[in-house]
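All protein chains but one are shown at their positions in the complex.
So that you can tell them apart, the chains are marked A and B in the order they are listed, and the count of residues begins at 1 in each.
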Amino acid sequence: MIGYLAFVVPVWIFVAGLYGMATSRNLIHLILCLSITQSSTYVLILEVGYRLGATAPVFSDVLPGTRAVDPVVDALTLTDIVVGATVTALLLAFALRIHKRTGTLDPEALREMSG
Amino acid sequence: MSANMLAPLAFAVPLVVAAVCAGIGPFVPRRVLDALAFGGSVFSLAACALLASDAAQGTVVHWFGGWEPRHGIALGIAFVVDPVGAALAAFAAFLTTAAMAFAWTYYDESGPAFPVLMLVFMAALIGFFLTGDLFNLFVFFELMGVAAYALTAYRTEDESAVMGALSFAVVNSAGAFLILLGIALLYGRTGALNMAQIAHALGGHADGLVLVAFAFIACGLLVKAALVPFHFWLADAHAVAPTPLCVLFSGIMVQAGIYALARVYWSVFSGALGEHETALRGVFLAFGVATALVGGIMCFAQRHFKRLLAFSTIAHTGILVCAFALFRTQALGGMWLYILGHGLAKGALFMCSGILLNRFGSVDVEELRNILRGRPWVTGAIALGALALAGMPPFGTFVGTALIDDGARELGLSWLHFPLLLAAALTGGSVLNALGHMAFGWGPPPDPHAQTPKHETTETKKNGGFPYAMYAVAAVLTLASFSAMFVGGAPAAALGAAARFVDRPAQLAVVMNGASSGPLPHVAAPPLTEAIVYGFATTLLAMAFAAFALFGHRLPAALAALRRGPALIVEALRAVHDGVVTDYIAWLAAGTATIGVALAVLVR
Partner (left out) sequence: MNDRIRKTIMMATGAALFALGLWAVGGLPSFGHYPGPYGDVLNTVAPHERQIPNIVTAVNFDYRGMDTLGEEYIFFAAVAGIALVLRNDRKRTTIDALPSRRALHGPDATDAVRMFTVLALAVTVAFGMYLGIHAAQTPGGGFQGGALLSGFAALLLLGFGFPVMRKILSQDGFEAVEAAGAGAYALIGIATLVASGAFLKNVLPLGGEGQLFSAGTIPIINLCVGVEVCAGFFLLFLEFAHETRIEEQEPE
């Protein structure tokens, strides 16, 4: 049961992030909600490769062959984090430019822009 | 050089060239960068074309790092190149090359950003078409996305360009996360990322996990494909993106989403979900038809020519999704041809819009009234493009439509002809309508109370030398689209490629055991005689729509009342397309939930 709850966490984060994005009144807030939504993917990917009581897949201090968690999910998450960080930076640059030009970050007020 | 080595080169060489351009960008003249970038895209075009002809003789598999699978377990990432993927990759390289040639005289001044990002974008598309690994597909989805977002904001002095890029980026990123959640679910179940291996591990049984994973991945890919209600970003991005980029967006990027959906379905899910095909068909046909009609109607209501073309792309996405949803090889073969025919025609039309912007500084149809009088070349190109969108024989779109219709008829779904025909006619008709304004000054006098058009910041040097390159490239695309049916055996080749595309067991043997797939199976193309009637009927309907829009105001009052009904629908749709990015997210969530719940209810 506790194990199942662990999997509920990413689902909850994902839905909460989407809700935050859709109800946002500020582009910076919206971009951070996008990051939150993405963090649900980190959590889920890491969880599916987790193994109770196992070590990290770095066999410097422990012998190869020791029970270890899945190294693939670690690598995937690393890639995912880089993607998330860069997209966030690009979006923040967009938001900065929009604010500089229009003086607002409210999506409703910016509706004419997408015209 | 063996075919096996071409696949990574087609992807990696443009990346190296992009890095070189970025590194030397500040120190060399612009033409050097343009020439380098052009060379990179021509290289990829040649490599992908060779690869396509090799793949026709047998699916090409390249294991990166030399990590061949052991005992049915993939250790690394593979490019699994079938003729469809290679042909679409070659098409992406072709459109990129055309767009770069078009851009040669197009920009006033530009740093290295444009060629660099275009090359990265093309490489991402090629990787996206060739990869046989699910997570690698996500990486290329994101790579394609980041390059595209940045390029959309290219005219940064125009804040609507940056806002369009932001909506594009936010909505597509949310779609990417849906894909990634689906991949994580599949990985948790199967411990594999290679598509063939996942399919094998899933077996023939579908439970909640498989169904939701499919729904999430499909919705994420359909965000890229701009299915209603995930489509809002597309019109905003197209309206503001540089015109050469729109050629790629509408010509191949949107279709890449549908290709990937088909690829993922037939390479991963068709075993587990095969028995529920009827349920899937119902859901995707409903969304596909809705997309075709919404796109068509909104297309008809535009006066901004690029936005008009963008909505037409949405309508054609609907047609392609319907082709996918039939789950028949004929329809799939028709889909490949439709993608090529539509991409060429739409590319040519966007280039015409670029010429308008370059020569006259506007793409507003009202503002450009009468401006094409005495300019037969542009007028002719736009007219041919309109007929191609309507699916008139012998354009590539016609052959595609004919095969899709054939698939529908075989399933007893002949009614599907009519919404698709209507959507195609609406898109062709709206381009003809715009042309009537621009070339002949027809149409009702502009409403003085109408909103004034947004001022267009020019993206090019105005009235510079005569842009021969632009005209030449637009002409090449138009002619290529026109001559599609005269390429002997194109329908048969597409059908053969589709037959191999759906053969999952054979794919497993090829990917995991290094078996040879052998040359493409021979599939006879069905006769197209009946389809020719439909094709011309669609064209006539498109002309009728255009005539009604152009001359409807001269009809007697009783008949003019006919205009009121459609006007109400247009108003309602316009209200929904409100340009607020948070609404787009709400629609995305609602669409995903609807598709997911519908699949769950119908399958269980």
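To be clear about the criterion, contacts are C-beta pairs under 8 Å (C-beta built on N, C-alpha and C of every residue); 3 or more make two chains touch, one makes a residue touch a chain.
Keep in mind that this is a model prediction, so the values were computed, not measured.
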* Of the chains you can see, which ones touch the chain that is left out? -> A, B
* Asked: Which of B:Ala47, B:Val60 or B:Ala192 sits in contact with the chain that's absent?
  -> B:Ala192
* Structure fact -> Which of B:Leu33, B:Leu422 or B:Ala589 touches the missing chain? It is B:Ala589
* Structure fact -> Hidden partner sits against chain A at residues 2-4, 6-8, 10-12, 14-15, 18-19, 22-23, 44, 47-53, 56-60, 64-65, 68-76, 78-79, 82-83, 86-87, 89-90, 93-94, 96-97, 100, 103
* Go through chain B and note every residue touching the omitted chain. => 2, 4-5, 8-9, 12-13, 15-16, 18-27, 62-67, 70, 73-77, 111-113, 116-117, 120, 123-124, 127, 131, 133, 135-136, 139-140, 142-143, 146-147, 149-151, 153-154, 156-157, 162, 181, 185, 187-189, 191-193, 207-213, 215, 578, 580, 582-583, 586, 589-590, 592-593, 596-597, 600
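To be clear about the criterion, only the chains that are shown with their structure count from here on.
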* Asked: Any idea how many Å lie between the Cα centroids of chain A and chain B?
  -> 28
* **Contacting residues of chain A [partner chain B, same complex]** => 10, 14, 18, 21-24, 27, 30-31, 34, 37-38, 40-41, 44-45, 47-49, 70, 72-73, 76, 79-80, 83, 86-87, 90-91, 94-95, 97-98, 101-102, 107-108, 110-115
* Asked: Which bits of chain B are touching chain A when the two form their complex?
  -> 135, 139, 142, 145-146, 149-150, 153, 156, 159-160, 162-167, 169-170, 173-174, 177, 180-181, 184-185, 187-188, 191, 193, 236, 239, 454, 578-583, 585-586, 588-589
